[in-house]
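Only one protein chain is missing from this complex, and each of the others stays in its spot.
On to subunit A.
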């Protein structure tokens, strides 16, 4: 499901290039809903894609909350990137990053 959503991400970005200036936000919003899940997307300027899959039955999560979660995820990713011991492209093995992701989870469930 995450893999299919990546295609949607690409579609959205290429469509966005032609779109208006104020639509150039990093947060892409709801990519597509399925029966059980909602898929949200976020792309950084460095073309790194974040995808979040949320249970459809969870109506407590608003767009704004998802956005702020992505923001947190992004700033945490930035910290990982700026770590001199991290090689770009490798698998992320950072305890700080893991615990940040874990701290986002209880909000969702």
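Keep in mind that, in the parts below, a contact is a pair of C-beta atoms (placed from the backbone, for glycine too) under 8 Å apart; a residue touches a chain by one contact, two chains touch by 3 or more; residues count from 1.
One rule holds for everything that comes next: contacts and distances are computed from a predicted model.
In the listed set "Trafficking protein particle complex subunit 6B", "Proteasome subunit beta", "Light-independent protochlorophyllide reductase subunit B" or "Ribosomal RNA-processing protein 42", the entry agreeing with the UniProt name of the missing subunit chain is "Trafficking protein particle complex subunit 6B".
Across A:4, A:34, A:58 or A:75, the residue that sits in touch with the chain not pictured is A:75. Touch with the chain that is not drawn comes from one residue among A:3, A:47 or A:95, which is A:47.
Of the listed residues A:25, A:65 or A:98, the one in contact with the hidden chain in the full complex is A:25. With the whole complex as reference, residues 13, 16-17, 21, 24-26, 43-47, 74-75, 77-78, 81-82, 84, 88 of subunit A touch the missing chain.
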